[in-house]
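First up is the structure itself, then whatever we jot down about it.
All protein chains of the complex are present and in place, except for one that has been dropped.
Up next is subunit A:
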């Protein structure tokens, strides 16, 4: 056996050429946990969107004869202090949280990516200013910064989105800046410059695609963090109105009834936050493994 392999010439297995996308898909599909997480998130979003047509109760329907009842066949997650169906409220919360998460991170990512590109590409005083500002923003731990911003702007949905967006900016700026610093020295960028491409084209057409992988991974993970922050703000009374069917607000009011033994008011909304954030994190991990060619398959 050993002899045979010694004498036979080494023939490298012919590798079929793969496009970057099919390579990405092959790596991603092998990570079943990430795939399952993505599926769960889509399922939850779909359920939240069609809930008004399939659930017998709306999230804000009172039923004073049926308050604080535990989980049953009719009310899967029980009812709250006004007899509102908690399952319907959780699905409404899913819609809200996903909306807040996507919108705030998108705003933060767009600002951060542009700032990072400009800082990394031009360097000099522009770089100093962008990095100094992001240092100051970084000096405030995320939730503290968000609390400060909401304290200034006042509580409410829009301000929560702004607060969460602001604290996403510096991280995106840093990632993109460091990627840009590396890429602007590459031969192909030099070639583009030599060919007379304007700076904007070089930045957005030649450098941006190179850092996009890291941005996508970070974007996914950031949505989980943003949902956590937004629900925390609502929990401490600085987010949406306490009466809104939002996960953090539900936990905050549920706390009062928990001490009286009504566990379902806090258990189910909390579980919803946990599973959603968990799925975004696992999805982000899977994307990182799939998009980062430096990592081995094993």
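Methods note: a contact is a pair of C-beta atoms (placed from the backbone, for glycine too) under 8 Å apart; a residue touches a chain by one contact, two chains touch by 3 or more; residues count from 1.
By definition in this document, contacts and distances are computed from a predicted model.
According to UniProt, the chain absent from the figure is "Glutathione transport system permease protein GsiC", selected among "ABC transporter ATP-binding protein", "Cytochrome d ubiquinol oxidase subunit II", "Methylaspartate mutase" or "Glutathione transport system permease protein GsiC".
Touching the chain that is not shown, out of A:59, A:142 or A:170: A:142 (per the contact rule at the top). Interface note: of A:131, A:277 or A:290, the residue touching the hidden chain in the full complex is A:277.
Screening A:111, A:181 or A:258 for touch with the missing chain picks out A:258. Within subunit A, the residues in touch with the undisplayed chain are 135-136, 139-144, 147-148, 151-154, 224, 228, 231-232, 235-238, 248, 251, 254-255, 258-259, 261, 263, 266-267, 270-271, 273-274, 277-278, 280-282, 285.
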